[in-house]
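Please read through the structure below; I'll follow up with questions.
A single protein chain has been removed from this complex, and every other one stays in its place.
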Amino acid sequence: MISLILQGATRLLVALILLFSVYMLMRGHNLPGGGFIAGLIASAAFVLYALAWSLREAREALRVSPVKLAAIGALISLASAVPGMLKGFPPFTGLWLFIGGGAGDKGIPISTVLLFDVGIYLAVLGAVLALFFTIEED
Amino acid sequence: MDTEVHSGDQPPTGWGERIWSLVLLAFPLGVTLWLLSMIGPVREHAPIVFGISWIPSLGVELNFLIDGLSLLFGLLISGVGFFVALYAKFYLRGHPLIQRFFFYLLLFMLGMLGLVLAGNLITLFVFWEITTIASYLLIGFNHEKASARRSALQALLITAMGGLALLAGLLLLGMIVGSYNFTEVLVAKQQVQAHPLYLPIVILVLIGAFTKSAQLPFHFWLPNAMAAPTPVSAYLHSATMVKAGIYLLARMCPVLGGSDVWLLTLNIVGALTAVIAAILAMRQTDLKLALAYTTVVALGILVMFLGSEASVAIAAAITFILVHSFYKAALFMVVGIIDHQTGTRELTSLGGLGKRMPITFGIAAAAGFSMAGFPPFLGFIGKELKYEGALAIAEEPTFVAWAAVFANALMVAIAATVALRPFWGRLPEKLQSVREAPPGLWISPLVMALLGLTFGLAPSLVATTLVGPAVTATMGQEETVVLKLWHGINLPLVMSITTFALGVLAFYLQPNIRALLNRIANWLPRNSDTQWDRGLNAFKWAAGVHTRHIQHGILKQYLAAVFAVTSVLLLWGLMRSGGFDMDVDWERLTVKEWAAMALVFAGSLVAIGCRAPLTAICSLGGMGVGIALIFLFFGAPDVAITQLLVETLFLVLVAMTLHRLPHSTEVSGRRVRFVDALLAVSVGTTVCLTLLAVLQQPLISPTKEYFELASVPEAFGRNIVNVILVDFRALDTFGEVVVVLVAAVGAAALLRRKLKPRVPIAAAKEERA
Amino acid sequence: MESALVLVIGVMVAAGVYLMLAANLLCYLFGLILLSNAANLVIFVAGRLTRAVPPLIPKGQEAPVVPVANALPQAMILTAIVIGFGLLAFTLALVVACYRELDTIDSDHMRLAEPPPDSGEH
Amino acid sequence: MQLFLMNILLAISWCALTSDATLDNVVIGMVVGFLAMALSPVRKFNNSYFRRLPKVLILIGYFLKELVLSGLRATWEVLAPASNRLPCVVEVSTDFSDQNQLLLLSQLISLTPGTLVVDIDDEKKLLYVHSMFTSDAEQFRKELREGLERRIREALD
Amino acid sequence: MLQAILDGSSAILALAITLASWLLLLALGLCFYRIARGPTLADRVVALDVLNILAVAYCALLAISSGRDVYLDAAIALALVAFLVTVAFGRFVERNIEDDAPEVAENGGIDDSEHS
Amino acid sequence: MIQSILEWALALLIISGSFFGFTAALGLVRMRDIYLRMSTSGKGATLCCGLLLLGVALLFQDTGVTARAVAAILFLLLTVPVGAHMIARAAFRTGTPMWDGESLKPPKPPKPSRPLKPAEPGLPKDIE
Partner (left out) sequence: MGWLLALPFLLPIATGLLAMAARRRPRQARAISLAGCIGLFVVVVIIFVRVLDQGTIAAQMGNWPAPFGISLVVDRLSAIMLLLAGLVGLAVAIFAQADVDLRREVLGFQGFYQLLLAGVCGSFVTGDLFNLYVWFEVMLIASFALLILGGERAQLDGGIKYVALNLVSTLFMLMAIGMVYGLTGTLNMAALHVAFAEVDQPAALHMLAVLLIVAFGIKAALFPLYFWLPASYHVPPVAVTAVFAGLLTKVGVYALIRTFTLIFPADFRFAHDLLLIAALLTMLSGVIGAASQFEFRKILAFHIISQIGFLVLGLALFSPLALAGSIFYMVHNIVAKTNLLLISGTARRMAGSFKLAEIGGLYRASPVLAAVFFIAAFSLAGFPPLSGFWAKLMLVSASLEQAAYWVAAVALITGALTLFSMSKIWSEAFWKPHPQDGVRALASLSATERVQRMLPAILLVAISLGLGLFPQPLIHFCEVAAKELLDPAAYVATVLPARDG
């Protein structure tokens, strides 16, 4: 059933796809990409994993149940609103912190917006995987 | 027939029952006394109005108006109500549902009193409908019998439909007058009758009144309503509820009355009702049914008299209301006693009870004489007045007079039948052990009968206190009424004697008449009651047909309907708008743009051209690429990437499920698909047109500029799309993630059946209990 | 160029509707895909087209230097695509479940919730 | 060690993707690469890529040459009005001891236009190769053994 | 050169790009022909696969013709992920013969043009 | 001068690349069986991509772009044969007919070494 060639290629591909997904996530705020796209790409990696190896191994690799992952992602997105709340802003207000900024260079940004995007990434990943795993195991 | 009646071995009465019966007795008694105290003030002063503002927004006040008319009805309701309640307490003692019975009866009394005392059209209507509900519950009291349920439904539907007509009429009336309060409505005769809506109002109000008062052609529900326990019949269907319609007519006389249409309609409908109901009454062998039909006769006569401008006719009507309430309530209660003691109401199986039940016999005779219009009972005065009134009605004296004579003659016969026949003759074998009823049962009818006699002997007791003010209120002008037992020898007396002679004749010929009528009835097509059934069945049938054709269960036809509606409405919208000047910009597309569009084009066409789903899925993949390219060409790389990813993932998902789906399915016929194709093309075209119409308006988007200017300085992002997604409109993104999450868990719930709670099922069940 | 795309949308809508009207639920699903893609394109076209200038702000700039494509419709489409994916995937699962339980994906034969009148029910 | 190399490879890929070779980005690349490996079946690797880098480069060069040549030939086949091609499926037995080399071989065969691995039997180390230009199975096997198979072994053993 | 692309001053590049666009357009059309004709599912999937790869090429061409590198990301994403479809369909075809081997194997497994 | 040479080189890359793409698609249409179609098309398309991506690298002459272009080529080289193999294997195992020069005939019955068994059901974690 399972092709050795597929399995062999998957070894490298899964890592590459995941890498690519993180890349897309990180640069999303400035260039094409973002939590959605990255989440979809990452889920493609695990789908490939499941197709090439087995559902069980894909689940093991993921370590958390996809639904839980998705819920955690959504809650992270929600949690990104908490700093704003503490400062008295309405929900989904972005707060930015620039570390080590200088003239012309704002420094490394840390923001609730990015946290929100990471939450979206995890939520999309978890939800899409939950769909695939359910359909695959049925 | 009241099988629930327990005669000898009554279980002890519970506390609930005692409290309810106490309330039920105390309430009407209190109201009676209060209303009696109002007689003086009402006679001396203008109508008394009091109440509170209820719904000022709608002009509805919870206010009450006490004038002669409402006082008369109020006293009848509370007075007769008290005695009926007393009777019911004994009649239904120990019945398992007696508390509910008391509650319904109380509700009914409340409704009825509110109805006649209401000083606001809407308030009146509210109480009107309360009586409808209460009577529904009371008619269906013996709910385990199918016939009781049917009768209750019939009464409910007919009176409620009338009620809705009435509501419409009252609303229109209120709209014209500018107020729902009687104080203003009753003085607006000129204004109302000149209004173009006057005729509709009259028709609507009359429908309301006629349904409630069982006038032709709505008369049939009333005899069927005899499925109710006898105290209910005595109360609702003789003394009170059916008179609500009469009250309404009388109440509306000052504002709606006097016109030709009003007078003529009331005369004709009333006369027809009286005559036909009288004939129908002759056919009955069930005592209660016979009485029920005579109630219809009485109501017909009342309606007939209200269709008059002569004060004597109105006076006749008012007096007759009084008379009828007393004797009919008494007779119903008598029939109830007979039923209670013998277990039957069937005329043919009764006889010779006079010796066993002398008190009942006496009451029956007194009430019967009153009904037959014998002096010195109040009935006699009533009848004399009736003839006088009939002669006084201007338009159709002969017609009305003949109708009155005819109906009264048959009433005499029926009075004799009901009041005398069960007590005469030979006592049947089965009834040898029958005894006289306990006093609790006969006290009430006795009082009723005695009141009939008392007022007959001293008519002035009621003439000035009740009848006069009532007539005044009905006429809308000051009237004095004189009631006398002896008027001298005049035309009404002659008519009375004729009536009596005819009645006695009819009484003796009754079996023959009954047989004759039955033969005619068999020969006639159908009566109203069966017509009602046919109508109801026809409605149910039509409803079934409607639903089968609309809600047929075939998905693709549902979809076709939705699509057809959409495209037709879009076209209609286009036409209504007057169309638009299409400014199509066939700007030159580059090759690669053509390529992308051609891909989409081809993908769509291949998808529909192929007959198997597997081909379609591949062509859709190709189409997805085309769409992504379009996004890419027109400056949307984010969207393009997402599109490609989603398309890919979805195809994978489909591929993963395909082995669990059938490969081939039936294909619809060519003709069906042709229609589908037409529909599809029309939807496509109309959507196209809509979009083109939208594109004709130049887009001025302040948001576009704002996002471009704010992205970097305020949101610190260079990818504006992403900044919108995670910052400007993060809420959308969040919601959308929730959608995908729910979709995933939902799909899991669909497909997984192995999922179990962490706790074993049994434990979980215990835990929940 | 919008007009050409409008035409493409029209074809997609027509094809989608045609597929949805087939009794086969899989065909319905494919029609749905077509229609949902068409809806996305509608948003895209309605937001007006600009050739090949993505809404990205170059490094060192505070705002786009050349006119860029309208970003808001793109964000809407992204949202709609992902939502559409969820809905479509759920529908697919539903079709699979239907075939498993009802043994058909022909909607003409799905008469359990609304049985035909001659099947003994009213 | 191999995993570490792998991690470095991934970090380099990361830097390539992000077009940023600063130190902190390399560190990020290492971290991301490590996480990616942790989630992927990379740990099932047990060979080394970089032991014989020159041989690898030779292999790549050889492969690219083959790719272009057979690509041109395939193009000719497609465009030619008639052709003398006699496609067939050839069973090719290999004697790789390492499964990964077998996989690499099959991958490269598949990449070359005109040939295609249709199935694989890893116990017998047997490849089923579809070839569109060869009618002589023996000849084909020999070319394969002399060409790709040898170079792979040289590069990876 | 980038500038030449952006302001369209290089005739040869413009010609090359136009020519390439036409060629790729034709190529995509041919892929569609195969998707439509089949005759087996495998044929269609192969055609879809080629279509996806050509789309990567198209992205590259777009990057060249527009002078913007963002389209490269679309190309990478597609290159990494698109083959999943092929893999999944290949798996389906095989699963299918396992599920109902005799009947399907006879008509080439998945020749859906004969099914309907 | 260099500029012009580069332009010519780029034009050559573009045209040859797209030409390979075109022939790949043509092969898809002209070849008689699925194996031949796969042999001629997938790789041709890959070649096409490769050349065009090289063209991108040449055009931008930027490390980042070049790196990504090369990455894209590598990814393609990694994925395309896998996909082709999966389909070829499926076609082979399902006995899709093969062109032997004259007509379509079924291929030799495949002899898979492993018994064909379904993928392990893989009990999901949150179910037990």
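Going by the order they are written in, the chains are A, B, C, D, E and F; count residues from 1 in each one.
FYI, contacts are C-beta pairs under 8 Å (C-beta built on N, C-alpha and C of every residue); 3 or more make two chains touch, one makes a residue touch a chain.
Bear in mind the structure is a predicted one, so any value in this text is a computation, not a measurement.
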Identify the residue among B:V494, B:V565 or B:L678 that touches the chain left out of the display.
B:V565
Of B:L92, B:I122 or B:A616, the residue in touch with the unshown chain
B:I122
Contact with the hidden chain only, please: which subunit A residues?
67-68, 71, 74-75, 78, 84-85, 89-94
Contact with the hidden chain only, please: which subunit B residues?
54-58, 96-97, 100, 122, 125-126, 129-130, 132-133, 136, 140, 143-144, 146, 149, 152-153, 156-157, 160-161, 164-165, 167-168, 171-172, 175, 200, 539-540, 542-544, 546-548, 550-551, 553, 555, 558-559, 561-563, 565-566, 569-570, 572-574, 576-580, 686-687, 689-691, 693-697, 699-704, 706-707, 710, 727-732, 735-736, 738-739, 741-743, 745-746, 748-750, 752-753, 755-759, 761, 764-765, 767-769
Residues of subunit C (touch criterion as defined above) contacting the omitted chain
20, 25, 28, 32, 35-36, 38-40, 42-48, 72-73, 76, 79-80, 83, 86-87, 90-91, 94-95, 97-98, 101-102, 107, 110-114, 122
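Throughout what follows, only the chains that are shown with their structure count from here on.
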Mutual neighbours - chains that touch subunit B and subunit C alike:
A, E
Farthest chain (mean CA position) relative to subunit B
D
Which of the chain pairs holds the record for C-beta pairs in contact?
B-C
Between the Cα centroids of subunit A and subunit C the separation in whole angstrom comes to 25
Measuring centre to centre with CA averages, how many angstrom lie between subunit A and subunit E?
27
Give the residues of subunit C that touch two or more other chains, as numbers and ranges in rising order.
52, 54, 56, 78, 82, 85-86, 89, 92-93, 96
Contacts with two or more other chains occur in subunit E at residues 21, 24, 28-29, 31, 45, 47, 61-62, 70, 73-74, 76-77, 80-82, 84, 87-89, 91, 94-96, 98, 110
Would you mind writing out the residues of subunit B in touch with subunit E in their complex?
590-592, 594-595, 598-599, 602-603, 606, 609-615, 618-619, 621-622, 625, 628-629, 632-633, 637, 640-641, 644-645, 648-649, 651-652, 655-656, 658-659, 663-664, 667
Using the touch definition from the top, list the residues of subunit C that touch subunit A in their complex.
54, 56, 78, 82, 85-86, 89, 92-93, 96
Taking the complex as given, what residues does subunit A use to touch subunit E?
1, 6, 13, 16-17, 20, 24, 31-33, 37, 41, 44, 47-48, 51-52
